[in-house]
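Just one protein chain is left out here, and the rest sit where they should.
Every chain is named by a letter (A and B) in the order it is written, and numbering of its residues begins at 1.
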Amino acid sequence: MTSSPAVTIKDLKIALPDGGDRPYAVDGVSFDLTPGEIICVVGESGSGKSMCAHALMGLLPDRVKTEAGTILFEGHDLLGIDESAWHDVRGRRIAMVFQEPMTALNPLMRIGDQIAEVFEAHGLLTPKQRKQKAVDLAREIGLPDPERIVRAYPHQLSGGQRQRAMIAMALALEPTVLVADEPTTALDVTTQAQILKLIRDLQRNRNMAVLFITHDFGVVADIADRIVVLRHGKVVEQGTAQDVLARPQHSYTRALLAAVPSMQPPQRSSLTERDRAVDVIGLDKTYVTPQGWFRPDRKVQAAKEVSFAIHQGETLGLVGESGSGKSSVARLVMRLIEADRGTVRIGDVDLTQIEGKELRAQRRRIQMIFQDPFASLNPRRKIGNIISDGPIAHGVDRRAARRRAKELLEMVGLDPGAIERYPHEFSGGQRQRIGIARALALDPDIIVADEAVSALDVSVQAQVLKLLEDLKARLGLSMLFITHDLRVAAQICDRVAVMQKGEIVEMKPTTLLLANPEHPYTRELLAAVPGQRSPSQAA
Amino acid sequence: MKKVLRAMLRNPGGMIGLIILLIAVCIAVFGPMVFPNSPWRMAQRPFVPPFTLPTVPLGTDALGRDVLAGIIYGARVSLLVGLVSTLAALTVGVPLGAMAGYFGGRADDALMRFTEFFQTVPSFALAIVLVAVLQPSIYSIVAAIAIVSWPPVARLVRGEVLSLRTREYVQAAVVTGQSNTWIICREILPNALSPVIVLASLMVATAILLESSLSFLGLGDPNLISWGYMVGAGRTVIRQAWWITVFPGVAILLSVLALNLIGEGLNDALNPRLAKDGR
Partner (left out) sequence: MLSFIAQRIVKGVIVLLAIIVLNFFLIRLAPGDPAVVMAGEAGASDQIFVQQLREKFGLDRPLPEQLFLYVKGILSFDLGFSFRQQMPVSTLILERLPATLLLTGTAFVISLVLGIFFGALAARWAGTWADTLITVLALIFYATPLFWVALMAILLFSVALDWLPSFGYETVGANYMGFAHILDVAAHLILPALTIGLFFMATYARMTRASMLEVKRLDFVKTARAKGLGDNLIQRRHVLRNALLPVVTLAGLQAGTLIGGAVLTETVFAWPGIGRLMYDALLQRDYNLLLGVFVVCSAMVLVFNLVTDLIYRLVDPRIEFAS
């Protein structure tokens, strides 16, 4: 770790175009990239971490300009070289892996061709040799059936496989530096674990310097050698992983680390003796896609004999990866989609058996908090209306509904004057609070939270989780909490049900599940959660 | 609303379009008051060239009729037909498309079959056939254009409604127990209107083109003078009297151009590329 740095970034200043929320995306940032070392740049959204990565490749968007500073690489200042020099550096000496593998690959080109293109870009090898190299790289990177897969198109691969292909492209010419911009954020937690291991191994074998951008402290804990913490474009803290994670100096770093939910669940008493708020029995749902007249329909089973009960005041977590069926189950329980079979019993009413006006009347008993704060509020309606529309539809007097809306806004920590404002005037975290207020407005028996905190920054997420915990205690809320994040589930759920391919494979009280997972998939899932093995608060 | 107008004013194309359209509308509305004589009347001797006689500034045609008067009265016909047929197409297309998109199932299938049918039939040919069979009159022209124009509206609205139906705030409205009518009218349609407005201005342009093409072929209302008819009438004498075909054609060109510019301006104003959403 004492070799000289491959890249030295000094006092980097990147200016945003007029009208941005601040003048500089990156304001006086300095750090080094050393061969054989993984340096993680962490920050929340808007911290400028992605800009740093793009600057290192000369890929800043047109309207964004570097104003000051130097990026020293192999004796040259990268900020001063011209475009043809950049063509030589990119892909060959410094390579980049992006966040979204689906959009980062050309949908009309085969994977093998896209990998071979790297050689072509730098005028190396004959076309036949390039094709062979593509197969070799695919094999090295762990893609199954390399001979065949190089002829596949991106949409035919899974998310993890696409990301491996991107990594293959990046490493083809054995660059000195690898820049990874949130490469695992869009992946399932088990796939993420595999890709992280792959990056670590490759980095070690080739002694590369790796710049790893992320917002996830768990990932940082697992792979970082050094850490740089960014906030609003400035470096807030910098040091070895050991130092920063165990002994954070800056208050912001401390706050960020504190906001990461711990895998140690708090002590909770069993609530299974109480009455049931909702009883779900035998939900079945298969999605059928017709394939024309001559081919069999494509069937995907989203829910298979799903049964569970939620008791009064209890929070049941539904955890799983993408494709597990947890979102479908949420929508089935809400009767946003129709189940093929099964019952959803709330109190004495079977939600699956009623229709029309009666269904609409009974809907007030089960409400939902949605995932995307930017899509869950009608942009053309005022907050006050959004919250009071529900009660008014159920016969509540208009003035009483507005009064209640103000009360609810206060309860979720917002200024009651907000009822006259529009959604776009609020931040993501605030919009989620409004969504919670809307769900509470009808005094439901049970609330379904569908990935309610997944789209939020970690510090905002911590606040919203605390709010939910408070409301739960105050109002005795029963909740069905859908999430892919096991840490969040650990902190907020009394019991957890693990879903895989439409089935619940294990359902136990949280403490028990985390301490003694029985089903192999649960074990795999728990083992894949990043940041459990290092000496830090994030364990 | 105010935001949209302001954005339009900043767009140079949109501004030009608005100005031209305003002029056209003024001509259509006030022109006949300034020029009270019927354009069918013989104003001078035939084939007077333009810019020679001040009483007939744009010249006269084969029967001595004032070209300028024809353009002024023709403006009424073109703009009226364009507006009314578009409104009719919207009145039919928007509700059908919204219901098909929202309720899906059989209603949706039926609508899709219908629009596929109209997509296969060449629309201009169908308009010709309809007007020919129903006998040319301003009513048959408006009806034919409306019949030919409503399927794209329905498809657009259906597409928008389909995509909005899965939007989370619409699901929230379902979950809080709102009725279907409420959801369609208060949550979905207001957010689906932007592309429809853009399409509407482009449809008026197309309607004007269709009407003038039909009149050119001799299918216009025999009692109303229209720009297309004038161009058609001047076709046989194009070598001697170019002005009879050129000026009405320019009028059509400017009106259609204006509407297209307005449509583009509206599109830019209503769908800002760089969303300011804090993402």
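Criterion: a residue touches a chain if its C-beta (ideal position, glycine included) is under 8 Å from a C-beta of that chain, and two chains touch if they have at least 3 such contacts.
Please read these numbers as outputs of a predicted model, since none were measured by experiment.
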Of the residues listed, A:Q291, A:Q353, A:S427 or A:N516, which one is in contact with the missing chain?
-> A:Q291
Residue touching the undisplayed chain, where the options are B:T60, B:S85 or B:T245 | B:T245
Omitted-chain contact residue, chosen from B:V4, B:L126, B:L162 or B:L270 | B:L126
Which listed residue, A:V89, A:V150 or A:I167, touches the chain dropped from view?
-> A:V89
Touch residues of chain A, complete complex, unshown partner | 57, 59, 86-92, 95-96, 98, 100, 103-109, 117-118, 120-122, 153, 155, 166, 169-170, 289-295
Since one chain isn't shown, list which residues of chain B touch it in the complete complex.
-> 13, 116-117, 119-126, 128-130, 132-135, 205, 209, 212-213, 216-219, 228, 231-232, 235, 238-239, 242, 245-246, 249, 252-253, 256-257, 260-261
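FYI, only the chains that are shown with their structure count from here on.
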Could you state the distance in Å from the CA-based centre of chain A to that of chain B?
-> 47
Per the touch rule above, chain A residues touching chain B in the complex are 45-46, 334, 336, 360-361, 363-364, 366-368, 370-372, 374-381, 386, 389-390, 393-394, 424, 427-428, 435, 438, 441-442
Touching chain A in the complex: which residues of chain B?
-> 167-169, 171-179, 182, 186-187, 190-191, 276-279
